[in-house]
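Chains shown are a subset, placed as in the full complex.
Going in written order, the chains are labelled A and B, and every chain counts its residues from 1.
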Amino acid sequence: MIDVQSLIDHRNIHVDKVGVKNIRYPLTVMDKKNGVQHTVASINMYVNLPREFKGTHMSRFVEILNEFYGHLDIREFSKILEAMQSRLNAQSAHLEISFPYFIEKLSPVTGTSGLMEYLCRVSGSLNNQNGFDLVVEVNVPITTVCPCSREISEHGAHNQRGMARLAVRFKKFIWIEDLIRIVEEAASCEVYSLLKRPDEKFVTEKGYDNPKFVEDVVRDVAYRLKKNPHILWFQVDVENFESIHNHSAYAFIERAL
Amino acid sequence: MIDVQSLIDHRNIHVDKVGVKNIRYPLTVMDKKNGVQHTVASINMYVNLPREFKGTHMSRFVEILNEFYGHLDIREFSKILEAMQSRLNAQSAHLEISFPYFIEKLSPVTGTSGLMEYLCRVSGSLNNQNGFDLVVEVNVPITTVCPCSREISEHGAHNQRGMARLAVRFKKFIWIEDLIRIVEEAASCEVYSLLKRPDEKFVTEKGYDNPKFVEDVVRDVAYRLKKNPHILWFQVDVENFESIHNHSAYAFIERAL
């Protein structure tokens, strides 16, 4: 059969990224406490396409994934990129893997165990000129209590769930668990899956004693990261699903260190 | 050209609903205060298909919409159903129209004007046997303050945005605005798009003085509707995007009156 994709293209236009998007796949992730964790990933895989070729070979992306089946592991990240670059004869390869990650967390007073889910994303590229680049991202639900509302009100203060996103480039490996801790410690209070009454009293009072704007949360995360010698770059943002509005409050900081 | 859809089908199976889904269309809605309001709708249109025909004629659904273009108005609801029934030779026709609806609302202390968006849905059917059926639904963002958290904590109380959904069948026309009021009055506090500092103090304190579980909100809506002689049936549910958890609290009541 004719290989249409390998035909010569005359438009003389290089394609930056071409590949497959939203492939769903079982994934194994390193777990700081338990060794490994089984989860389910959404995967994007792209390579560049030089000006002279008509098309890439889409089935090869899935073939590469399949070769890692049963041991598709986040630690294989750079191997997958290398396989993409070599099997598709590409100068650059891009891989994005998003997955839910579970951490057991004890409630703050009664010590009751619960499972928290955090959406994570590992994305990276391998490039003949620039080498290997990796970004690790965690999405962390938090509680925020409004400092203004607390200050002006005789009792109570509006508070809400927020979603904080932290993405980093690093010199030395950092556990997902440690990135999540940095974000949770910057919140008015962290979020739990299971709270008994003494725990609920604790988190309510802790939040009230620790009010934070979205601006405060991104600054406190930035403050911690700027002092961490292993971090090369970060982005942090927080979106507050305001309890008194139907829109969100939002803050964002990006720094190369 | 051959009309494939009109061929005889031999499987002898009646299809309950067949048609078009997620058509987007400009829509005019009656506005209690301003006469009419321009918005954008997502529309589903289905008819039944008798056992003897192979297929329905999908393009006719869009043709019917187009005949109402420029004056596609929620008041034409039953006319559209009649047109569907007649043009597609159907025994039953189903129409679902979802749209954002805006209401100007004054903040509670400073009287500052803001625009609130409410997602609404009008769905109905026309049936040779059962006649005309209509359901009007409003989705109303609210604030809920947790009664348990307030009771057990020395200061503060966790609170959050919730989304309440109310759907009704009625004997006598009810304004969308009036359905929304019933829901907002059942909340710990209603939600605004614009609050200045004295307003923020007011809503914080009002919510704190008026704590409600999801169970309380659906019951208070149900209590009001059961006393309304114009209501034939209702469904109400509330989903609380808990500020202390990453899951929701939920309550639901359905009643035929």
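Here, a residue touches a chain if its C-beta (ideal position, glycine included) is under 8 Å from a C-beta of that chain, and two chains touch if they have at least 3 such contacts.
In this text, all values refer to a predicted model and were calculated from it rather than measured experimentally.
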*To what total copy number does the complex in this file extend, with 2 chains depicted?*
4
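The definition used in the following text is that only the chains that are shown with their structure count from here on.
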*Indicate the whole-number Å distance between the mean C-alpha point of subunit A and the mean C-alpha point of subunit B.*
35
*Would you pull the subunit B residues touching subunit A in the complex into a rising list?*
116-117, 141, 143, 145-146, 148-150, 152-161, 189, 191-193, 195, 197, 200-201, 203-205, 207-208, 241-247
